[in-house]
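Shown here: the complex without one of its protein chains, the others still in place.
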């Protein structure tokens, strides 16, 4: 593997999509900075990436904490220029509107929107001086549609989409590619498979690795043909 | 004036749109519960509404405080059944993305989105037992488009729109009319007039009273033809 | 009834929504010009409106024919200034994509889109010299969403919405109110009631008279608070 002297920061390096993003960019030769709430859980991912000859630094990170986000991005940049920053924290919950507590509403927003703002802003500050870099946000259908029971989640995801769009309008003319990827399906996890089996459904599920490849494609886009927003779903998904 | 034994709560009863909403519903015979950050500033509005034979209660209200919102809605309901609740707090700011502080981002969200959640949820709890009532949210173009410099404001307004949409899907089948009014223009205030004059522009501005009449029309809609979202702009507004 | 020296043209004055629009504007004192494919079928509507003291002229009109549309609008204008023009022709069909014939695709477009273009353009030409008037288009959810089996219908309705939006951007600054009303439900007709009964569903249906009242509200809007697009649905409609 040829190594690049560039880093990719993944905020929300969870077990499925986040981990696959790390692997996909590691395979491209980047040094990965992976952050998640409990950094200890990153051990298997670190082992896997190192086994394939890749480089990764794992960190415990509460992305709702400004100081922690600032330090995380700064450390990545100190290692090698930050080329790609991906915000991948979700917080999917469903409650009847009147039973949504103020604590839930606030916490979901802090995780899925506010942490995305901190991440995007710090990445932008870091990348602007060289007028290059990519800032990608993992979105969801709930960022486009306020479904029943999703007041908290949709509100946060709409908020994330808005800040991504605002950042894109400001940063893209300055050479930074901002994108918002709408994932319109549950990804293929043991839990989703079990729910599908219970429901007697049999269909193509989205492999988290396919989501990661979409980010690779966005990163490869030339400056004259940048996508701000795209969405992906498996062939059988109704929408 | 015939008085109705019903209340209308206006959260964010500011000098322009909020005040006109109070006057318009007072003219329909409702008792108005008007809340704003500094309740003392409501004195002229109270005088005006009482002079025309209307009824209004003015309260100091920080709508970001759950207890205050609960108490405000409860007091309105205790006076007479809450028929209409209007959330009208804005927080329009514009900053370069990298200069948006976490304090601004959080505060704008608390005012324009979180307070709207508290308001809508408390109104819903109050209205659901009788399966009637209206919950209206004042939106803006920034709720549909993340413009340059509006990361904080658009994020909050998108979030407000999402929760309104989610609430509408849940509450409308239960008899509660939820609407989101997109106001696609500055309203006619002394400040806007001055800015227009400076810019050498001469055009029709939106009278806050016209906004208020739009809410009256929404309130009058029968149950078989409810609008969730509509937008208004003056004849010469580009969009 | 006080009569106004103004006409309202209704293109597509069918049995339900179209007829109610005619009645609602007749009740406001306008002279109605009602056109439909088979003008003979307008006899009961003429009788009803005249019985209530209203004025109406019924015409056979194929709105896909440019000469006929030109003549129809000209005749309305010759009677009294054309104040409101409403395009209300639908053409809802559903076919599998590969079974949609070119004849169906073309015909649905001619009825639901091309005829709307002819209508809107002629109304605009007529109204522009006095910088006033209203041009309203009856839209549908299919104008916003290309559902399965609706390639022909959605394509035509999207096309209608696009031309309405383009016309609005050009004509509203010149004093002409252009609006597109999205009707997100079947209206209450004998046929819909039967289908609901068969399906064992019981819910509030949309009264065509409520649709008509929405047009009345749009017509009453002042120039500083015009709506281009709004949508209506009954309280229990899922969306």
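Observations on the structure shown:
The chains carry the letters A, B and C, assigned in the order they are written, with residues numbered from 1 in each.
FYI, a contact is a pair of C-beta atoms (placed from the backbone, for glycine too) under 8 Å apart; a residue touches a chain by one contact, two chains touch by 3 or more.
What you are looking at is a predicted structure, and each value in this text was computed from that prediction instead of being measured.
Put simply, the hidden chain is in touch with A, C once you look at the whole complex. Among the residues C:124, C:179, C:205 or C:232, only C:124 touches the chain that is left out of the figure. Of the listed residues A:9, A:69 or A:211, the one in contact with the hidden chain in the full complex is A:211. Residues touching the missing chain, restricted to subunit C, are 66, 96-98, 100, 102, 105-106, 109, 113-114, 117-118, 120-121, 124-125, 128, 142, 145-152, 154-171 (touch as defined at the top). Residues of subunit A that touch the chain left out of the display are 169, 172-173, 175, 177, 188, 204-207, 210-211, 213-214, 217, 221-239.
What we mean here is this: only the chains that are shown with their structure count from here on.
Fitting subunit A to subunit B on Cα positions gives a rotation angle of 180°, stated in steps of 5.
Taking each chain's centre as the average of its CA atoms, subunit A and subunit C sit 46 Å apart.
Averaged C-alpha coordinates give centres for subunit B and subunit C that are 32 Å from one another. Those residues of subunit B in touch with two or more other chains are numbered 169.
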